[in-house]
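So the structure is just underneath, and the comments pick up after that.
Yeah, one chain of the complex is gone here, protein chain that is, but the others are all in their spots.
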Amino acid sequence: MDPYRTLREEAFEANLEISRRNLAIYTWGNASAYDPGKAVFAIKPSGVSYDKLTVESMVIVDLEAVVADGSFAPSSDTKTHCVLYRDFSASRGNEIRGITHTHSPYAVAWAQARFPVPVFGTTHADHGAEDIPCTEVMSEEAVSRNYELETGNLIVETFRRTGKNPVHMPMVLVAGHGPFAWGKTAAESIYHAAVLEEVCKMALLTLTVNPHAEALPEHIIRKHWERKHGPNAYYGQK
Amino acid sequence: MDPYRTLREEAFEANLEISRRNLAIYTWGNASAYDPGKAVFAIKPSGVSYDKLTVESMVIVDLEAVVADGSFAPSSDTKTHCVLYRDFSASRGNEIRGITHTHSPYAVAWAQARFPVPVFGTTHADHGAEDIPCTEVMSEEAVSRNYELETGNLIVETFRRTGKNPVHMPMVLVAGHGPFAWGKTAAESIYHAAVLEEVCKMALLTLTVNPHAEALPEHIIRKHWERKHGPNAYYGQK
Amino acid sequence: MDPYRTLREEAFEANLEISRRNLAIYTWGNASAYDPGKAVFAIKPSGVSYDKLTVESMVIVDLEAVVADGSFAPSSDTKTHCVLYRDFSASRGNEIRGITHTHSPYAVAWAQARFPVPVFGTTHADHGAEDIPCTEVMSEEAVSRNYELETGNLIVETFRRTGKNPVHMPMVLVAGHGPFAWGKTAAESIYHAAVLEEVCKMALLTLTVNPHAEALPEHIIRKHWERKHGPNAYYGQK
Partner (left out) sequence: MDPYRTLREEAFEANLEISRRNLAIYTWGNASAYDPGKAVFAIKPSGVSYDKLTVESMVIVDLEAVVADGSFAPSSDTKTHCVLYRDFSASRGNEIRGITHTHSPYAVAWAQARFPVPVFGTTHADHGAEDIPCTEVMSEEAVSRNYELETGNLIVETFRRTGKNPVHMPMVLVAGHGPFAWGKTAAESIYHAAVLEEVCKMALLTLTVNPHAEALPEHIIRKHWERKHGPNAYYGQK
């Protein structure tokens, strides 16, 4: 009996969603599910296409990126997941238990444009009450040190610098690369990756209609965020 | 036996169409069906995804937003529907019996750009002989008073200010938010929501080809509107 | 036994293709199939959605737009088809035996922008060795006279004015309205309608990448046209 069965199933299901929601083609992208009790996460094997994935093929990795169980090599982005679970989750309450990385085209466009995404509307504000941040481009020194780990550090540093809380802003654009999103479960992380793509598409189309489009005023941003996430939230079922 | 069965079925079917026509992802968007005789409408439960909806889950609400029947909390946008049924329908002949709200990306783009949609062509004129209006951005005072109810008031005020008749212009963009559409039935309201998305897409593409594109002359707008909606309309079957 | 059965089947199949190829939503668009021997054509009934169409519902109309057979009212654009069959086909060799009108979004965008489509590449040149023409906007006087018939006249006049041969240029944009395409069969007319949409999409994207994009030089346009349509054509099977 596999003690990681449930974790693997959760990661497997999230990875399939990347493909079902058209957030990446072929083998691109990866999702993971984190178990704070065991301090490991299940992640997609590297370079395997979505139609070949099985629950068993999910690789179990600890927060130092050491494989704890599994016969495949884990995603080449594994160390980025490690840094985010260590800094965004393990070191502050373990609220984040899933991470998704995709190459969805509109989010990649904003990442390649190296622009944060302004809060143009309530679709955005429903999921985050601030700009979606974009990292700096990684330095040559950091790339040569440990690229995937430094990608995680770059994200962490971006949140520190801009004073953002990853629990409240569950997505980021890595400049020149693409989007990472996270959530309370692997399923929520892929939901946030899909939201990010939709918000990036809407923002690009908004600028096409009106290159001088303005961000929503703060009182509407705040209202939409609060009605879904505030102490008196009233969206959804009790 | 459920006295609201037919109304629920109509609302259920319209909500499913939102998803089938790709006018919103996940739980976003909502549609309702209004019964002027009973002065209630059936609406989507809040935060439930389209693949989980059932006829029974539709919530019956009166025009003061009080739940008359149903075990779920109604859509968080319910009060907006109330205002529109009260002002656009109950107070002037009950012609409007369905409302649909979506987050379809091209309509959202125009709403976020805060621009009315000019009548660039006959696809638009077939469904409305004037610009598709865009509301103002809601004031801080109105947001803090009663956000969803004030969204309805903002729409009503926009129609009053621009002298538009909601029976002739069955759609609107709420600035920084997205589209609302309505019709003689819930099915017609989702049809108008789909038309609005298509017209917004065509208008954006038109501006991409020609940033100085001009609106249709009035005589063609009028002709297309009349052949479908005028006293001597000849489109469709008798 | 229905003497128009084959003609109806041909028109029915072409109309279904409009929907299958996503060239129009709901009831929009229409296709017809012409029989020069009987001097009639079969056309879509007005305002019927694609999923409700049957072979029997296709309406048989003569070149004066008089219904020769069928229990439905024909498409509101029927007189436009009449003019094109009379002028482009009956009066010059009956080569054109199918017409398709759609509201496909990229072709509509160019029609609403009121721009002819330049020959930016070989995809275009494979199907026509010149710009895809765009008509003038119809005058108020013509609209009030006989709108749909004048739409046909506007197309015919555009070809006369620009010296184009409709057998060599099987598509047109009606300014502020949308595309019409034709061919040796109804099936070829819908093929040309799909080509037009694809070429319009490519041309719009080309201008997005390079607003100063230039048309192909004449020697390449000519080569592509000739290898498919010239006396020594060598594309396809013998």
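Letters A, B and C mark the chains in the order given here, with residues in each chain numbered from 1 onward.
The criterion applied here is as follows: contacts are C-beta pairs under 8 Å (C-beta built on N, C-alpha and C of every residue); 3 or more make two chains touch, one makes a residue touch a chain.
Because the structure is predicted, anything quoted here is derived from the model rather than measured.
Among the displayed chains, contact with the absent chain in the complete complex occurs for A, C.
Set against the missing chain, the residues C:Ser71, C:Ser144 or C:Thr208 yield one that touches it, C:Thr208.
Touch with the chain that is not drawn comes from one residue among C:Asn94, C:Thr123, C:Ser139 or C:Thr185, which is C:Thr123. Remark: the omitted chain is touched by one listed residue; of A:Val137, A:Val167 or A:Ala215 this is A:Val137. Even with one chain removed from view, subunit A keeps its contact list with that chain: residues 25-28, 45-48, 72-73, 76, 103, 105-106, 108-115, 137-138, 140, 143-144, 147, 176-178, 204, 207-208.
Hidden from this view is one chain, which touches subunit C at 120-123, 191, 194, 198, 201-203, 205-206, 208-210, 213-214, 216-217, 219-220, 223, 227, 234-238.
Keep in mind that, in the parts below, only the chains that are shown with their structure count from here on.
Shared contact partners of subunit A and subunit B, listed by label: none present.
At the far end from subunit C, in terms of centres built from Cα atoms, lies A.
Computed from the mean C-alpha positions, the centre of subunit A lies at a distance of 47 Å from the centre of subunit C. For subunit C, no residue reaches two or more other chains under the stated contact definition.
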